[in-house]
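In what follows, a structure is listed as structure tokens, so that the remarks can point back to it.
A single protein chain has been removed from this complex, and every other one stays in its place.
Every chain is named by a letter (A, B and C) in the order it is written, and numbering of its residues begins at 1.
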């Protein structure tokens, strides 16, 4: 089967890979659409993401939807031909984290298309993928695969919003209008935020933020003044979602927050340490909270998309055939042109 | 009246200062005992603390207990001669923080002996001090002033424990066995921690930690290995109280924490930014929480001391007459000899 | 000035009352519109509400908006002629509840138009009313008084939603489609509820619920079966807002809830005890939570209305001149015809 495989930085190949067998409890899914994630782009540009490096060929892809081809054994709700979104998380289900509602912290997680463990867990930018049955969430007929494939990044955003504590009635800042930032915006609106400000270095994605309901959109290139001004209008932000992964963005946040506020760090940073002004965090009693992937929010995301309660179509920038994956990755790197680029795989 | 006044780094003078008038709602307290805090030592050593510098002569002192000398108008529970602990916080009572149980974040706080605002708020290392009536918490006759004067740092520790969320049944790490670290230990035990590990660079204060009930005491100088080993025994700590204010101590923490754990930052750092490995905070979903001073925990601290439910006497290292303040400060700087040094003021 | 005064059950008189003086810190407001609340109707029908009885003539009314006529002393943001919504709560600001963000529990609350204390606090169904300056929340020019006067019941609903804990992604039940129930529906949607079911004894208000976004509307008269069926579809409701104040409605709830669910009791009951099946509450670990009035949610309500983020116009059933107050009250009693009936006062 055809797959999008990274062999190292900038060495992306669309090539034949052997399909895995379907073991008991598993299903094979024909992959229809797959979205290119920021981590896919990092693998592409740098041969790794955060602290993890590619050590063997790695099929990318973890934002996918498709149709069930084969089932090892009858499973409640799943039949051959069923359209599904795939949850890329395969937690162990037995560790203390899995048993207390924090599967994203599972000590033995297998996450599609990730170099976090060795051997790597191969991803889903391939004509078919084998997953555990409980990773498949049925979707209604009317829901396009392109939208269903956004369930995964939306789950990341919903999880970040839950990590933020109370959002209803709060002044929210989202730094970075990439896919995750824009979905944090949508999730924060859904959770009842009183006012959401979104920032980015370029105006193009901010136009989309405005279309998606942002109350304020600020270009931060050069002059941070506008943002500081916005912060002071609200006597500081109650909640910030840091979705750039840029050290300078996080470093600027403490002074923009209201006392007692909460920063949720969603974006991953380049490897290494970064500088932070901790005294402001202390004297303002600001919470700095890590948010990593998602847990039950995947099902919640699919339900919201299925019922049309969150509209992700403004972030969809284009669908490219798998054979043009290289072009698609290059296009996805250009944040002035693209938010979420997807591959049409089968 | 005699007072301990900083005129700049290392320039501490015991000199005459004029007493203030007692305005409506205020009382004058004869100050019996005052404890030297880490921030007093920082003013002494560096002429400032965290981001604040001394710009005019500053009477130090905010851990004090004494006896009421004069009352502007009759006030419930207070009479001349009443023994009291003094809460050094004088919040405005009307800002949004004061009205929602976060007086420590008051936008117009006047805190005894602090250069955080200009003109500075003069402190209580002086023969008498004028405070608002609600800053005085009566203490029973049997409670020594030396113990009552520990109410303030104990309140800091109790506040940190409340910022930690659930402590009962959790594995706790306290970095730094200075007064605040040791009181965090006592407060964590009081809150039902399953196991408390305390670290320090030198063994002397750790001996006191053990006496106060630490389950484990680790000298971290040179080899961090022991601590890492201790962390791995517990699969990481659930809660850490960072009480050193040393950048390296905080930087080491994320890898010692259990996933989903919480770091409460109590110690203030030197001015400037410090390096932090954020990706571990994200992938482990660790909360990094600032804790600043205290709110209602001051009354709670005095009650615990009055009822003997927390014993602070192990941290009391010596009581020196106000006229020997300079000696007392020098002794307090030597962490091998001293934990909490106090001044006998009147 | 003309006022709507209760002299006892069914003895409502529109009569002249003397206006109060404006003391320092207070303002006089010309009352434009006032909404009739369920408690006003209870005073009218029974001469009392919950456990409180009318003991002296009581001007009713606490859902009002108008225009400032007179100010005792210059106050930030308020000027004569300013259009405002009036927060009927006048908490003491100094008790422990006022100082910890729970002003609704103030031990010395003065709430407009209430017999809860003696002498009663006179209400605002009168040509003018004198309130403390901080009870006035300015509203924009474009916001009709009829809408602004809904700020108070909306604040009740928003407070109930905050008492419910996490609402985002949850299955919600609202029992009772009166004004409070319908506003709980709106507030739950705003807070991101995944699905809201609303019940009532009659279909008319449920039609409004549907218009306001309810996912499901169930008439419960006679056959409880539909509701039980709805509950079992969702494996029980996560959150219920009991907004009828009917003992039978609360009694039926525990069996409709998901394990670990939360019932927020918003409606007040007739005096006396009511029967409850506690064992189900225990074995399902259901939280039964009282919700009383509101705290900071009043300002939040006005902001939501001002920005059009919650639309209350579907509940507005009619505006009657103050001189027809008696008719208006009778019409308001007929739940088939009316949800929120308002008086045009000046």
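As a working rule, a residue touches a chain if its C-beta (ideal position, glycine included) is under 8 Å from a C-beta of that chain, and two chains touch if they have at least 3 such contacts.
Quantities reported herein were computed from a predicted structural model and do not represent experimental measurements.
K.L.:
Please pick, from C:18, C:141 or C:273, the residue that touches the omitted chain in the full complex.
P.N.:
Within the whole complex, the residue contacting the unshown chain is C:273.
K.L.:
Thinking of the whole complex, not just what is shown, which of A:25, A:77 or A:101 touches the missing chain?
P.N.:
The single option touching the absent chain is A:101.
K.L.:
One chain is left out of this view; which of B:158, B:172 or B:268 touches it in the full complex?
P.N.:
B:158
K.L.:
If the hidden chain were put back, which residues of chain C would touch it?
P.N.:
On the chain C side, contact with the omitted chain comes from 50-51, 97, 102, 104-105, 107, 163, 250-251, 259-260, 265-266, 268-269, 271-279, 281-292.
K.L.:
Going by the touch rule given at the top, which residues of chain A touch the chain that is not shown?
P.N.:
Residue positions of chain A that touch the missing chain: 93-94, 98-101, 103, 296.
K.L.:
Just checking the interface: what residues of chain B touch the absent partner chain?
P.N.:
Residue positions of chain B that touch the missing chain: 158, 161-162, 166-169, 190-192, 194, 297, 300, 303-304.
Just so we're on the same page, only the chains that are shown with their structure count from here on.
K.L.:
How big is the gap, in whole Å, between where the Cα atoms of chain A centre and where those of chain B centre?
P.N.:
42
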